[in-house]
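Complex shown without one protein chain; remaining protein chains in place.
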Amino acid sequence: MSTELHELIERLRTFADARDWQQFHSPKNLAMALSVEAAELMEHFQWLNEQQSQTLSATQRQQVALEMADVFLYLLRLADRLDVDLMASARRKITLNEQKYPADQVRGRSGKALQAD
Amino acid sequence: MSTELHELIERLRTFADARDWQQFHSPKNLAMALSVEAAELMEHFQWLNEQQSQTLSATQRQQVALEMADVFLYLLRLADRLDVDLMASARRKITLNEQKYPADQVRGRSGKALQAD
Amino acid sequence: MSTELHELIERLRTFADARDWQQFHSPKNLAMALSVEAAELMEHFQWLNEQQSQTLSATQRQQVALEMADVFLYLLRLADRLDVDLMASARRKITLNEQKYPADQVRGRSGKALQAD
Partner (left out) sequence: MSTELHELIERLRTFADARDWQQFHSPKNLAMALSVEAAELMEHFQWLNEQQSQTLSATQRQQVALEMADVFLYLLRLADRLDVDLMASARRKITLNEQKYPADQVRGRSGKALQAD
């Protein structure tokens, strides 16, 4: 695991320990909390059109950045509880995606169009 | 942004460019995709009890690690499109949480119990 | 509760009883399952633009209808387990929304624009 991610993971573990919150942090509960935070992030975009979602105000961008942080922090907590190396998994998944979606075969077509192949 | 996260962000950008998929990657759509992946991660835990969620088989753990990677990769793509420094936002959010939930006032109580204060 | 919804609720209860699945159907787990199904519904739309989402093919529409059914069925199961009258709650919520969003004050503005008031 990267040194920087490890530093965050350690801070989160200390945070949970100091509050006796490890008891609530089963992987099941952390996955729920992560999903709730992902929805809170998405909520910022739900009534915007795609163009508007690319041109947020400074205030919106700051709020969105903190929602992204919430998702990230629960992801790191979950990685800690399950002893998953998030950087290694991410690299592995990109490699799998590169093999699954050869550029010259999928160019300009989105997921659903591909599934209809 | 950390060097290691930057390396992933660059790989994802190259991946999207090579497939002409930037057109689909509005922040709105990426937030939706992230939320869908968070649900796929959660789905692994939905019929497990909390104890079972802590003791996954090697196969389950590997599947879960790849779902976590999917969430992480969309989070990094979104950070790229919105020019958000994910590490800085995460550090800022932990600091905010440390101030919001003083250890000696919240020890052993979960979120909903706190909101009822 | 409406007679027709009651008929579905009874069928779902019989279905769960016959399979000894009530043990998995805690409100917590049903809320998770409902959220997973909502994400599966959303996934059909994630790479479509808004216009495309209004003009689904017959096949897409049929798939989407079954995903909507999944959401509905878990909602009815949850209503059964929590003894909630879904029709009464829905009527009450519409009335609350009518009071919260007076037509002449919110016309043509979406949720986020309203929250910025």
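Some notes on this structure:
Labels A, B and C are assigned to the chains in the order they are written; within every chain, residues are numbered from 1.
The rule is short, and it goes like this: a residue touches a chain if its C-beta (ideal position, glycine included) is under 8 Å from a C-beta of that chain, and two chains touch if they have at least 3 such contacts.
In this text, all values refer to a predicted model and were calculated from it rather than measured experimentally.
Although one chain is not drawn, the whole complex shows that of A:Ala33, A:Leu56, A:Leu76 or A:Val106 it is A:Ala33 that touches it.
By the touch criterion stated above, the residues of chain C touching the omitted chain are 2, 4-5, 8, 11-12, 15, 18-21, 23-24, 26-29, 31-32, 34-35, 38-39, 41-42, 44-45, 48-51, 53-54, 56, 61, 64-66, 68-73, 75-76, 78-79, 81-82, 84-87, 89-94, 96-98, 101, 103, 106-108, 110. Where chain A meets the omitted chain, the residues involved are 24, 29, 32-33, 35-36, 38-40, 42-43, 45-47.
Counting the whole complex, the residues of chain B in touch with the unshown chain are 32, 35, 44, 46-50, 110-113.
The definition used in the following text is that only the chains that are shown with their structure count from here on.
It takes 180 degrees of rotation, in steps of 5, to superpose the Cα atoms of chain A onto those of chain B.
Spacing of chain A relative to chain C, judged by their CA centroids, is 25 angstrom. The geometric centre of chain A is 2 Å away from that of chain B, both derived from CA atoms. Touching of two or more other chains is recorded for residues 32, 35, 44, 48-50, 110 of chain A.
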